[in-house]
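Have a look at the structure that comes next, please.
Presenting chain A:
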Amino acid sequence: MVVECLTGKKVLMKGNYAIAQAAVLAGCECYFGYPITPQSEIGEYLSGKMQELGRAYVSAESELAAINMVIGACSTGAKAMTSSSSCAVSLMQEGISYACTDELPVVLVSVMRGGPGLGNIYPSQGDYYQSTKGGGNGDYRTIVLAPSTVQECADLTYKAFYLAHKYKNPTILLADGLLGQMMEPVEFKPYPYSEIENSDWALSGAKGREPRIIRSYGPLAEDRCEFLEKLFEKYKAIEENETLWEENDTDDADVVLVSFGSTSRNVNTAAKLLRAKGLKVGTFRPITLFPFPSKRLAELAKRVKMFVSVEVNMGQMIDDVKLAVNGLVPVELVHKGVGAPPDPEDIAAQVEGLL
Partner candidate 1 sequence: MTTQVFKIADSFKKNVKYTFCPGCDHGVAVRLVAEVIDELGIRENAIVAAAIGCSVTIYDFLNIDALESPHGRAMAVATGIKRAKPDKFVFTYQGDGDFASIGWAESMHAGLRGEKISSICINNTTFGMTGGQLGPTTMMGQVTTTSPTGRNPEYYGYPIKMAEHMALCDGVAYSARVSLDSVPNIRKAKQAIKKAFEVQLQGLGLGFVEILAGCPTNWRMSPAQAHDRVRDEMMQTFKPGVYKDVTADIK
Partner candidate 2 sequence: MSHIVINENRCKACYLCVKECPKKLIRVSEKTNNLGNRVVEFCDPNNECLGCAMCATRCPDLAITEVYRG
């Protein structure tokens, strides 16, 4: 396995390896993790590579420990990450809440599998809520990036490190078992973002300056209110600057199919099938799940007749679509509980049934 950038050259690679390699190229200095299917290849790849490069890899004793090791490393301004899946990301929720309030640039790769509980190892999108709403306590937001191809797995891993450090905010790369396990050609370009200066906040020892304390404890109600307002101003800035989505054929669309991640691939094909039948169908794919592209959906809602949220879960993102559409037009759900996304023909037939 290579780690050199291969501009203009594609290699066939699993999504998990692409994420791991992109992390190395993004300058990730520390990886802390605990195995879980379907993302174990990330740790497997990095265990050897980080050692070879003189960077840190720790086989943590649990996901709880892993996320806290990332917190420790990030407190020094280092680029650090962990990766996990579903039921094990549940174990990390405490740490994510702390990292949000500590404002640390934590990068978490979450490769979704079936749930709830142990669930199974099939692909799933059942952790939309977990990622975007969070399972930790208190008011916080994580930036959530949802790739739909192996190429995007690599590109958005770069972006995850950039955004995490730019906003000092935990950032989740939300992939699924399908993306993690499937192979696609991928091109590794050099890390395209500028490095973020962190010497004004990172812990480095109180040499020639006042000591720095990174903490979440805020004993006074007034101070805490002020802090939360500031935190949410940051989230607002993230919404204004970083919202990403992709849309196709929405100009004249009566129906817009909304989906994220690997599901969007089949949704795009389904839309083409429906177009071939003369139905005016467009597609909309949020790339950032937080910030969610609500404004654009609200604009579309003024002329679209119906939205259909297509998901591999029991209907989670549909809540955000409904909030964005705000009752202007119907929002329907086409879904499958767990597994590979429904076939394009299935999706097309179900959408047709809704018309």
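Criterion applied: all candidates are chains of the complex that A comes from, given by their letters.
Just so it is clear, contacts are C-beta pairs under 8 Å (C-beta built on N, C-alpha and C of every residue); 3 or more make two chains touch, one makes a residue touch a chain; residues count from 1.
Values in this document were obtained by computation on a predicted structure and should not be read as measured data.
Engineer: Looking at chain A, find the partner in this complex that touches it; the options are 1 or 2.
Structural biologist: Result: candidate 1 touches chain A.
Engineer: Per the contact definition, I'd like the list of chain A residues that touch candidate 1 in the complex.
Structural biologist: For chain A paired with candidate 1, touching residues are 29-30, 32, 56, 58, 60-62, 64-66, 68-76, 78, 80, 94-95, 98, 102, 203-208, 211-217.
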